[in-house]
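One structure below.
A single protein chain has been omitted; all remaining protein chains appear in their positions.
Right after this comes chain A.
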Amino acid sequence: MRYLLLTLLFMGVAIVAAAVLSRLGGRGWRVEWRASVMAAAVLVLLTAVFDSLMIASGLFSYTAEHISGITIGLAPIEDFAYPIAIIIALPVFWELLNRRAAVPVRRLLREAFVASRPVSWINTAFPFAAAYFLTTREIDWVLVVGALYYLIPYNLAMYGINDVFDYASDINNPRKGGIEGALLQPQFHRPMLQLAAWSNIPFLLVLAAVGGPASWGPLLVSTFAVIAYSAAGLRFKERPVLDSITSSTHFVSPAVVGLALTGAAWQPSTILLLAAFFLWGMAAHAFGAVQDIQPDRAAGIGSIATVFGARATVWIALVLWTLAGVLMLFTPWPGPLAAAIVIPYLVNCAPWARVTDDTAAGSNRAWRRFIWLNYGAGFIATMIMILWWNS
């Protein structure tokens, strides 16, 4: 009976998905239902033959008490739900994407790729993978699925949502459009948000199911931070201090999720390390906001930098980086070595200690170096982790 319930659940999801999709996209498109029925008939026939063959050759089996026992050939009747669910839902999706009024999917995917900031993918995947791998010390499917999630869909959600809701300010900012981001045309806004949602939900469901209740808190915080940073109504990025905290959460929370999935105990050294990482992330965000003071103010957008001014914000960043380094000194060996990681950041930022709001845009030069500093920092952090691994 258990298999029947599972079948009804997923069949229900497919039917609801088909119903919802068929109401999207306005008029002027429809599914060729006669073709669906023809395809379904052939698929059912093929399933009866090949599922029986596959079961006969011992490729897979079922726990006897969980299935209804009704079979067609050797195939349990529940198995036929797979092709039927597919043929109910996928043609609707296909016709929706190909309707005349749709945005070109190829352009949408290209926009999504650029919007997700490929140079920054590693910044969220690495904290997750490192936290998970250093705890379990083995590669398993949860590590692969989680790393994949924090590599692409998570960044697509974070930056995609950001680009949609930042449209008003981005349009006045010549810096957007290159390595650091892109202007997203309004017709792509809705499809981008849908793509972000549907690329994230399956991963979040799997991670939440695998991690159990212990992982729900970190996953919720992580997902909330991604949405709240830029979504209309919340706009944490416009709330001074909260903007830097939320931004840092984007990079630290994957590591916390990684630890939660492994069920690792919370040791003081772990908390120190995460705190140092968090301060580092806040500093990075604060310094990054300095260059945008003028366009942000012109667009009426607040940030830690527009409120405190350029010079004070640079000093806040310098202090936070220093504190991050100091915290690392209190972690067990070889953790203190990582204190040195903040030095290049301090050196990069220090020349702007006397910046004014009028010269703030010039700090973009330092920000560009920043992307490459992160790769260097990641490299050194990896070396220290290997040292720790072997010690």
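Methods note: contacts are C-beta pairs under 8 Å (C-beta built on N, C-alpha and C of every residue); 3 or more make two chains touch, one makes a residue touch a chain; residues count from 1.
The working rule: contacts and distances are computed from a predicted model.
Not shown: a single chain whose UniProt protein name, out of "Lycopene cyclase domain-containing protein", "ABC transporter permease", "Zinc-finger protein" or "Pyruvate dehydrogenase E1 component subunit alpha", is "Lycopene cyclase domain-containing protein". Summary of contacts with the chain left out: across A:Met38, A:Ile271 or A:Leu387, the touching residue is A:Met38.
Here one chain is not drawn; of A:Ile15, A:Ile72 or A:Leu97, the residue touching it is A:Leu97. Against the chain not shown here, chain A presents residues 2-3, 6, 9-10, 13-14, 32, 34-36, 38-39, 42-43, 46, 57-63, 66-67, 82-83, 85-87, 89-91, 93-94, 97-98, 104-106, 108-109, 140-141, 198, 202, 205-206, 209.
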